[in-house]
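After this line comes chain A, so read on.
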Amino acid sequence: MDIPLSWYLTLAAGLFSIGLFGCLTRRNAIGILMGVELMLNAVNINLVAFGRYITPEAVAGQVFAVFVITLAAAEAAVGLALIISIYRTYDSIDMEDINLLKW
Partner candidate 1 sequence: MITQIAFIGIALLTLAGAIGVVLARSVFVSALFLILSFVGVSGIYVLLEAPFLAGVQLLVYVGAVAVLIIFAVMLTRDMMSEETPFLNRQWGCGGVMAAVLFVLLLLIGFIADWPVSSAKPPEDTISALGEALMGKYVLPFEVASVFLLVALIGAIVVARER
Partner candidate 2 sequence: MQFLDNLFLNISQVIRNLVGGFLPDWGVEVVMMTVAAAVLVVIAVVTMMFLTWMERKVVGRIQDRLGPNRVGPFGLMQPIADMVKMFIKEDITPREANRWVYNLGPIVVVPPAILALAVIPFGRGLSGADLSIGWLYLAAVASTSVIGIFMAGWGSRNKYALLGAMRAAAQIVSYEIPQVLSVVGVILIAGSLSMQRIVEAQNVWFVFLQPVAFIIFLIASVAEIERSPFDLPEAESEIIAGYHTEYSGLKFGMFFLAEYISTFAVSAIGATMFLGGWRGPVLPGWIWFLAKTYLLVFVVLWLRGTLPRIRVDQLMNFAWKVLVPLALANLLVAGLIAAIINPAETPGFWTFIGFLLGNLLLIAAVVMVGVLRAPEMEASEAAVVGAKGALAGQ
């Protein structure tokens, strides 16, 4: 317990911001998805850190982290399937080219 809670929060905030930056600025759709994964990891660090420091006797933080990991993996699976499908239709996954909601 000699690491203060705020250190973990700083790390998570940094990771989340970098993920957000990648998400907003990458042109490649897979790059955007990787940004989202980074953000989810930052969230998980926060969940586990709060669980460890504020309610150490319960494992709620870890249970939630497990569910977030489940969610992140399923999100990656469906998201990448969509990207592959888009690539097949447009022959590109550059998000600058894909700007129509409906054709």
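Everything that follows uses one rule, which is that contacts are C-beta pairs under 8 Å (C-beta built on N, C-alpha and C of every residue); 3 or more make two chains touch, one makes a residue touch a chain; residues count from 1.
A word on the picks: all candidates are chains of the complex that A comes from, given by their letters.
In this text, all values refer to a predicted model and were calculated from it rather than measured experimentally.
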My understanding is that every option belongs to the complex but just one is in contact with chain A. Which one, out of 1 or 2? 1
Which chain A residues qualify as touching candidate 1 in the complex? 1-3, 5-22, 24-28, 30-31, 33-35, 37-38, 41, 44-45, 48-50, 52-63, 65-67, 69-78, 80-85, 87-88, 92-96
